[in-house]
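Sharing a structure with you now.
Excluded from the complex is one protein chain; the other protein chains are retained at their positions.
Chain lettering (A and B) follows the sequence in which the chains are written, and residue indices restart at 1 in each chain.
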Amino acid sequence: MTVLNQAPLGDGFLAPPRATLNPYAISRAGGWILVVVALMVWELSARSGLVSSQSWPPFTDVLKATAEGLYSGELSGVLLSTLMRMLTGFVIGGAIGVILGLLIGTIPVLHRLLSPLVEALRPLPIPAIVPPLILFLGIDDTLKVFVVSLAVVFPVLINTTGGIRNIDSVLMQTARTFRKGPLYRLFFVTLPAAMPAILAGLRISLSLALVTTIVAEMIAGSGGVGYFLIVTQYGMQPAKMYAAILCLAALGYLLNRGFVLVEDRLVAWDRRSEVSA
Amino acid sequence: MLRPVHRDASVPEPASEAQTILSVQDLCHGFTVNGKAVPVFQGVSLDIAQGEFLGVLGPSGCGKSTLLQIIAGLLPSVSGRVMFEGHPIVAPPEDMVYLFQQYNKSLLPWRSTKANVGFALEGRGLSRQEKNERCLEYLRIVGLADFADHFPWQLSGGMQQRVAIARALAANPKVLLMDEPFSAVDALTRLELQTLVLDVWAKSKLTIVMVTHDVDEAVFMADRIAMLGERPSSVATVVETGLPRPRDPISTRELPRFLKLRHSLLNMLLKRPNEDSPQRPPQDFGHA
Partner (left out) sequence: MRKFPLGLASCVAVLAIWQIVSGMKWVNPALLPPPSRVGPAVWDILTTGSIIDPLKQTLSLLAAGYCIGCVLAIGLGLAMGINRHVYNMFEPIVELLRPLPKPALVPPLFLFLGIGIATKITIVALAAFFPVLINTVQGVRSVDPVLLNTARTFRRSMPATMIYVILPAALPMIVTGMRVSLGLSLTLVILAEMLVGSTGIGFLILDMQRSFAVTDMLAWVFILGVIGVVLNGAFETLERMSLHWRSK
């Protein structure tokens, strides 16, 4: 379920694996009980009026709003539009990032030329580039897809470059001793060898794409879940707002899961830690 | 720096006359793989005398390292117990230090050599000056006084092992447990480190239990050798090396008794039929 796949320390550092897991089954159940308890506290505090009901709807109201929103198309409509923009930007930015990353990673001159530029531009926060781009691209889909693509390029590029530059030189030299040409080496040695890093960069960018889409929608103020959240905030419609957030969390989770499945099948032979963007 | 090492007696006393410091009693251990129980050893019993150098040999997978870790208190055994100075071991006891096979991973990479040795002295209420002096002292013993401020990644494998040894000595233990300490260094460094350990042992009252897969090494260094059998293993045999001390890296290895022991132990390990039983002491000492 999580990224963590080593046994935690509390197991006893070198202890033989236990035949049963009883002591931990309790705390594991406890974790879920905690979630249920939190939800109940939410529900009760809202219903009893303990907390201002304006902005604190009961959880069941949120569930109802979710069902209504999805069924009526209001919520599903905005979610879908956000998803489309996000995926479009992700694909475009990802493609550009991988290609540029390949070029920069394999050609040392390009690396020396462009890396400082990339490093200088990367720390700029995404919200800051949205207003200038609005002037050029307006506030519609073009703007949002552009912003998402731009945001996605950076981590993908950096991870791709990093992945290529970290390829064991023994691999490359082996290919050379078998007298394989540069194009062959690129497709049959470099690309597969760098694939774990490339996919890690793409995975990071997936959640970044979702965040960026929402940010752009919030600032541009037209369409999508981001704008929907702002509207429901000012319209004091907390149930709808939380409903949208619930769906976003689910969306984020599913996207990540889906990508990990694809990733696992593509690089089943290797598991390396990612170059973080 | 290969020199012969000195000890008072030229042949060690039989174990029964010296005081037993460690007593392994009917140890059984195993683990579960995919729900199936896999026994590693059954009924391992061994008495280790104070001040002796015991080598532990055995085929791969027989649980030598596991046995040592149980003695060290790092692993609980499934059944049986280990007595240390009359008390059962339930956790890593005082006066006993375990040296890891992966010594390079056991050094704290963010600390200098001196600070690494200091790790053994922390939590004992020593003043900084005292700690400093003792660290340098132990580094001097292993010949690394000039590398006190270096970091582990700057040292070779053999040097890292020396730091680990210095650190173990700094804890002033009565028993030192060494798990294949020299398997990862090159042959020459191995000879130097063997000499160093014998040197240190001779000058102190340490009891050393050393697990190794190298028959030569075991015969060269130990007073007695415990040979573990196949899994589920127990102590198949215990041999007295009976070689004179001080031991010389070259000439001791050429002694007829050395060769005979080596021959029979290797035969056991390789599961070949044995001409003479290793329990019967050989008659001829050759050039002792």
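A few notes on this one:
As a working rule, a residue touches a chain if its C-beta (ideal position, glycine included) is under 8 Å from a C-beta of that chain, and two chains touch if they have at least 3 such contacts.
Computed from a predicted structure; not experimentally measured.
Note that the absent chain touches A, B when the full complex is taken as a whole. Taking the complete complex into account, A:Leu117 is the one of A:Leu117, A:Val170, A:Leu183 or A:Ala268 that touches the chain left out.
Of the candidate positions B:Val38, B:Val90 or B:Leu108, contact with the hidden chain is made by B:Leu108.
By the touch criterion stated above, the residues of chain B touching the omitted chain are 72-74, 92, 94, 96-98, 100, 102, 105-106, 108-111, 119-120, 122-123, 151-153, 171. Touching the omitted chain from chain A are residues 1-4, 6-11, 13-14, 23-24, 27-28, 30-32, 34-35, 38, 55-56, 109, 112-117, 119-129, 131-132, 134-136, 207, 210-211, 214-215, 218-219, 225-226, 229-230, 232-233, 236, 238, 241-242, 244-245, 248-253, 255-256, 276-277.
The rule is simple: only the chains that are shown with their structure count from here on.
Averaging C-alpha coordinates per chain places the centre of chain A 52 Å away from that of chain B.
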